[in-house]
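One protein chain omitted, others in place.
After this line comes chain A, so read on.
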Amino acid sequence: MNPFILSILLLSLGLGTTLTFASSHWLLAWMGLEISTLAIIPLMSQHHHPRAVEATTKYFITQAAAAALILFASTTNAWITGQWDINFDLHFFPASMLTMALALKMGLAPVHFWLPEVLQGLDLTTGLILSTWQKLAPFILMCQIMPVNSSLITFLGVTSTLVGGWGGLNQTQLRKILAYSSIAHLGWMILVMQFNQQLALLALIIYIPMTFSTFMIFKTNSSTTVNTLAASWAKTPALTAITPMILLSLGGLPPLSGFMPKWMILQELTKQDIPLTASIAALSALLSLYFYLRVSYAMTLTISPNNLNATTPWRLQTTASTLPLAISATISAMLLPLAPATLALLSL
C-alpha cells in the first residue's frame, strides 16, 4: 500500500481511539469509534481478496449497527437526563442499550458471531490490530458506564467465557482460535468490570502483549493453521520453544503472567460473594486451556514428520525486526512476580 495512505490510516486509527479515551461528551466518544472503524476498513480490504472484502463488509455492517445504537442510546440518555456527560450515570434504559451496543462492538457473547469470520478473512497484521487496538475504545466506554450488581453484565461475561471455550475446541484455523480466545478473555474482563475496574484493566493490559506475541509468532512462521505451525520446529527452533509459554500464558497457567488477571479476578469474584460464577468461569478457562495446549502440542511437544528438505532449512539472518516480539513475549511470560507493582500502577 502507498505509504502515505498507510500512514494516514494508521494515524486515523490512533486518533479515533485516543479521541474516545479523551472524551467526556458522548458524541465525541461516538465520533472516535466511527473514525477508528472507518480507518481500519481500507486496511482490512487492502489485499482486495474476496474473502478479505467479505470480512470487511461484515465488520463494517456490525460495527455500524453498534455505533448507530450507541448514538441512539446516548441521544436517548441526553433526552431523559438532559446532559451529554459520560461521567454522570446513565438512565437504566439507555444503559442497557449501550451495554449491548458495546458488547457487539467488542465481540462479547451472545453477539460474538461476527468476530471469528471477520478475523479469519484478514491477514495476520490487520487481525492483530483488530484483536488488540480495536478493543481499547469500547472497553474504556464500558468501564465508564458500569452499574453495580447487574445480572446482564454477569450473563455477558459467563456466556463469553463459555462460548470462547467451547467454540475454540473445534477449530484448526489459528485466527479463529485467537478469535474465540479474544471472546473468552473479554468475558473475563467484563465479569470483574462491575466490581473492580482496575482488575479489568489489568486483564486487558496482560491480554494485549499475549495476543500480540501470538500474532507475531504466527506471522514469523507465516502459518494460519495448526498443521503449518507443526513445521515450525525446523524453521525457527527458538521460537518453537518459546511459543508454549505464550500460549499457556493465554490459557492462564501459573507461573506465567496470564495467571495474574485470572487469579485476581477469581479472588475479587469470591470476595463479592458469587462463588458459583467464579467456579463456572474457572472451569471454562479449562476449555480454553485445552485448545491452547493442543496448539502448543502440535507445534512444540511433537516433531511432526516432514520431507527431508524441509527439516534442514538454511537458517539465514532475518531482516524483520524481532525486538517487538521479544519484548511482548517476555512480558507475557514473566510478569507474574511483578503483580503487586502492576496492580499499583493500574489504579484508575
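In the analysis below, contacts are C-beta pairs under 8 Å (C-beta built on N, C-alpha and C of every residue); 3 or more make two chains touch, one makes a residue touch a chain; residues count from 1.
Operating definition for what follows: contacts and distances are computed from a predicted model.
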Would you kindly match the missing chain to its UniProt protein name, picking from "Geranylgeranyl transferase type-2 subunit alpha", "Histidine-containing phosphotransfer protein", "NADH-ubiquinone oxidoreductase chain 5" or "AP-3 complex subunit delta"? "NADH-ubiquinone oxidoreductase chain 5"
Which residue of A:Ile70, A:Leu104, A:Ile145 or A:Leu335 touches the chain not shown here: A:Leu104
Considering the complete complex, identify which of A:Ile5, A:Leu27 or A:Ile61 is in touch with the unshown chain. A:Ile61
Contact with the hidden chain (one of A:Gly16, A:Gly167, A:Pro244 or A:Gly258): A:Gly167
Positions on chain A where the hidden chain makes contact: 57-58, 61-62, 65, 69, 92-93, 95-97, 99-100, 104, 110-111, 113-114, 116-117, 152, 163, 166-167, 169-171, 287
